[in-house]
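Missing here: one protein chain of the complex. Every other protein chain is in place.
We call the chains A and B, going by the order they appear; numbering starts again at 1 in every chain.
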Amino acid sequence: MRLLARISAGLILWAFGFSLLYALQGTGCAYGWEDASLFGTTMLRWILVATWLLLVAACLTLLRLTRAASSDFERRVTLATVLAGAGTMLITGSPVALTSACA
Amino acid sequence: MLAGATALSLLVFGLLLLAFLRRGREGRTSPTVWIGGLGVAMPIAVLLALVGYALMLGERIVAPGVSGTVVIDATGRQWSWEFSHRVGDGTPATHNELHLPAGRPVVLRIAAVDVIHSFWVPRLAGKMDAIPGHVNLLRIEAAQPGIYEGQCAEFCGSGHSGHLFRVIAHDEAGWVAFQRGERQ
Partner (left out) sequence: MNALRRHRILNTIWGAPKGWRGTVVSVNHSDIGKRFVIAAFGFFAIGGVLAMLIRAQLATPGSAFVGPDIYNQLFTMHGSIMMFLFAIPMFEGLALYMLPKMLGSRDMAFPRLSAYGWWCYLFGGTILIASMVFGVAPDGGWFMYTPLSSKAYTPGINADVWLLGITFVEISAISAAIEITVSVLKLRAPGMRLDRMPLFAWYLLITALMMIVAFPPLILGSILLEVERAFDWPFFDPARGGSPLLWQHLFWLFGHPEVYIIFLPAAGVISTVLPVLARTRMLGYGWIVAALLSLAFLSFGLWVHHMFTTGIPHMALGFFSAASALVALPTAVQVFAWIGTLWNGRPELKLPMLYLLGFFVVFVIGGMTGVMLAMVPFDLQAHDTHFVVAHLHYVLIGGFVFPMLAGAYYWLPHFTGRTRDELLGKTTFWLIFVGFNVTFFMMHLTGLLGMRRRVHIYPEEAGWTLLNLVSSVGSFVMAFGFALFAIDVALHVHYARRRRRNPWTAGTLEWAMPVPTPAYNIASLPTVISREPLADAPALASALSRGEGHLGEPRRGWRETMAVDTTTGAIDHIVVLPGNTHLPIVTAAATGCFFLCLLAGRYWLSLLPVAGVVVLGLRWAWLLDWRRDIGPLPIGRGEVAPIHREAAGAPGWWGSVFLLVADGTALASLLFGYAFLWVIAPNWPPPERIEGGLAAGLVAAAAGSAGTLLARRCLADGAAGLMEAASRMAVAAAAAQLVTILALMALGVTAQPVPQAHAYAACSWALLAYALLHATIAMLCMGFGRARIAAGHVSPRRTLDLRVARLFSDYSTATLAIVLVCLLAPSVMS
């Protein structure tokens, strides 16, 4: 069981981050965070971009799980899924910087 | 996109064919080449380019940020469309016939009164669902004056097949005349 949890950790974190971004975006649009401007752009965008970058960094910190791996199989699969999680976080979150938030 | 897809498909089919032709030849290739190179690196490059391009293109289509455009209400019902043109002095309403000026962006406010419908004029591109309780915006533009066929794209019950409408794109003179209430 623990093995399964460890080799899924990177992806679990991505799933959490992805839901978080989607929820923040929906809530922000509904409650008008898009209208509050802050340092040249909207408050909503600052929140989203900051969350996104933090999430990517958090995904990368999971790389240390590979050091705790008890077998070669576990190490390699963990490395692959942590990188997959971090890369996916980077790319699926990128619309926070590239697209219009509420339209 | 079609050319890219064809090229990638042919690459896969070619490698498959070669795998059978080289049967019996010795020498193993490593997983890194197959999986790391062809399975990961190549698709990443292709997909990143595609996603970036699509997001930029989508930003232009989906986000209607143009001021001074014509705004028209489109309401779907079983099984007809009402269009309410907020132009001139009044709001001329039409049944199954959407009038708009050619060569200018038009923003549609799309809604529905009963079930979900979807506004779609294939030759004007873009498609937007009409959902009860929500108002969706869609920006369209007819390059040339003329008549364009439109249809409901979301299944909406037994009249779905016949849930059609037409778009009449006017030239400048025709649009002025329509605004004054003169119908051809």
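We adopt the following convention: a contact is a pair of C-beta atoms (placed from the backbone, for glycine too) under 8 Å apart; a residue touches a chain by one contact, two chains touch by 3 or more.
Not measured: the values here are computed from a predicted model.
A.B. asks: Among B:A74, B:C156 or B:A169, choose the residue that contacts the chain missing from this document, as touch is defined above.
C.D. replies: Residue touching the absent chain, from the options given: B:C156.
A.B. asks: Which positions on chain B touch the chain that was left off?
C.D. replies: 1, 5, 8-9, 12-13, 15-16, 18-20, 22-24, 28-29, 31, 33-35, 38-40, 42-44, 47, 50-51, 54-55, 57-59, 61-63, 78, 110, 114-116, 118, 120, 122-123, 125-129, 131-137, 151-162
A.B. asks: Going by the touch rule given at the top, which residues of chain A touch the chain that is not shown?
C.D. replies: Considering the whole complex, chain A reaches the absent chain at 1-4, 7-8, 11-12, 14-15, 18, 21-23, 25-27, 29-30, 48, 71, 73-74, 76-77, 80-81, 84-85, 88, 91-96, 98-103.
What we mean here is this: only the chains that are shown with their structure count from here on.
A.B. asks: For chain A, which residues count as touching chain B in their complex?
C.D. replies: For chain A paired with chain B, touching residues are 87, 91, 94-95, 98-100, 103.
A.B. asks: Mind listing the chain B positions that touch chain A in their complex?
C.D. replies: Listed in rising order, the residues are 44, 48, 51-52, 55-56, 58-59, 62-65, 137.
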